[in-house]
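All protein chains of the complex are present and in place, except for one that has been dropped.
Moving on to chain A:
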Amino acid sequence: MLSFVNYIKLCASRRSHLLTKTTFQRYGYSTIKLTSDNYPNLKRNDNFKKITSDDLAYFQSILTPQELIIAKDKDELNLYNTDWTHKYKGQSNIVLKPKSVDKVSLIMNYCSKERIAVVPQGGNTDLVGGSVPVFDELILSLSNLNKIRSFDELTGILKCDAGAILEDVDNYLKDKGYLFPLDLGAKGSCQIGGCVATNAGGQRLLRYGSLHGNVLGLEVVLPDGTILNSMHSLRKDNTGYDLKQLFIGSEGTIGIITGVSILTPTNPKSTNVSFLAVKDFKDIETVFKRAKRDLSEILSAFEFMDMKSMQLTKKHLAETDGSMTFPLENEHPFYILIETSGSNKEHDDAKMEKFLEDVMGDETVIDGTMAQDVTEIEKIWKWREMIPESCQSEGAVYKYDVSLPLSKIYSLVESTNAKLLKEDLLYDPVKNPSGPVIGAVGYGHIGDGNLHLNVAAKEYNKIIEKCLEPFIYEAVSELQGSISAEHGVGLQKKNHLHYSKSPVEIKVMKDIKNHFDPNGVLNPYKYV
């Protein structure tokens, strides 16, 4: 007999589903090529020192054994050297995991003086190759700086270490009746500091806005070891330059974020989630317009997924989690996930009901379901959140994360598939059994005009890359979109920044980098 406690455990598997080891186990690390082999144009900068025994002795003198990993063989640090998409692999032998801000400061001071290149690393869920070394850069992991520093239950202002894991912080806040204003599929691994460093967007942006608005203060260790502290609890502070903004989205290139002060909203008492199906992309726009009109202030997420992304997820979940039945009986061209959050259940239910009657009444929405309980809410979200992992479960995934005018969003997925087909790269069991690409799929935060275009493939190879790039970047640029809506630039988009930023903008960025990091030791080879 299964006790209720086990029942809860079985159902509440929210955390464990993320970043499952399956793909890693299936493909292993040995098949991943070194970044330096894959990109022969990238050369190690000889101004950077190769680490000597004196350097190691220094690190050993300030760090305890738990704060320092020195690899004995080349595979020991695979977890730190390899990125989440398995596209990039560095060759670092050393990971520093300091437990205090002062130690971070000592490390940076030393590395700047000695010209030792450093990669800051949070949860290593970055999707653009920014969080792993390119060559032998030293890895500075924030994972041992993971405490909640304080929480003010009146104002909702939270102060925590940069290495605190998003999901842990969110659970802590939920116990207090609050919520972290950011939620994304990598929450079980990614860190608050990493999220700030990438200015992560995620599912709640539509409702709570970006980190540029919510972060109230930061504590940052500059490349020379100086601690820049602005851990305010002030919502209003107009005294000169707002320095923290520079570090939000800086991707570890100008400072190590060690502490974050952030405004958190109260946890909505009532949440509804529905999963809907429509015939074509145009109908998504119609539903979005009506959702804004009829659900207005309680609308908290509006995500879309295409048929192919759900098919990949179905396949992946069938292999990893048998309890996940697809929410709808049949397949449809597009799906929408709508979430509402509010404080009054009856009011929210009534609004949602009226909205659903409206969009189903004239058959804009052709099928759908509404979660009946919290378990179903979580399961429906899981269908959305498992897409990234599912896209990569066949071996490789080329990820593009773009901002586009709403009406143009899906045309990019279609033209990408057309190009892949034309160049004979699309797999087809009969016509093209050796085609290396499973297909281009689209999903994303449609409410923010953000498309995730993922090209699922069996392997990474140059022919696929040539087919996709610069084609996709040019198409985005033509439509005046952004080539990186929320994932950043990192290594992947380093050479494509000009599609979204003018020469003057790029020059100012370089000036800023030079100001903070004249020796260029922090996260080198990446976008600045």
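Simple rule for what comes next: a contact is a pair of C-beta atoms (placed from the backbone, for glycine too) under 8 Å apart; a residue touches a chain by one contact, two chains touch by 3 or more; residues count from 1.
We take it that contacts and distances are computed from a predicted model.
Taking the options "thioredoxin-disulfide reductase (NADPH)", "Probable electron transfer flavoprotein subunit beta", "Ubiquitin-fold modifier-conjugating enzyme 1" or "Trm112p-domain-containing protein" in turn, only "Probable electron transfer flavoprotein subunit beta" matches the UniProt protein name of the chain that is not displayed. Residue A:E357 is the one among A:D75, A:E297 or A:E357 that touches the chain missing from this view. Looking at A:S296, A:T375 or A:Q480, the residue that reaches the missing chain in the full complex is A:T375.
The chain not shown here is touched by just one of A:P327, A:P388, A:G442 or A:P524, and that residue is A:P327. The set of chain A residues touching the chain not shown comprises 1-2, 4, 7-8, 10-12, 269-270, 274-276, 323, 325, 327-329, 344-345, 356-357, 360-361, 365-376.
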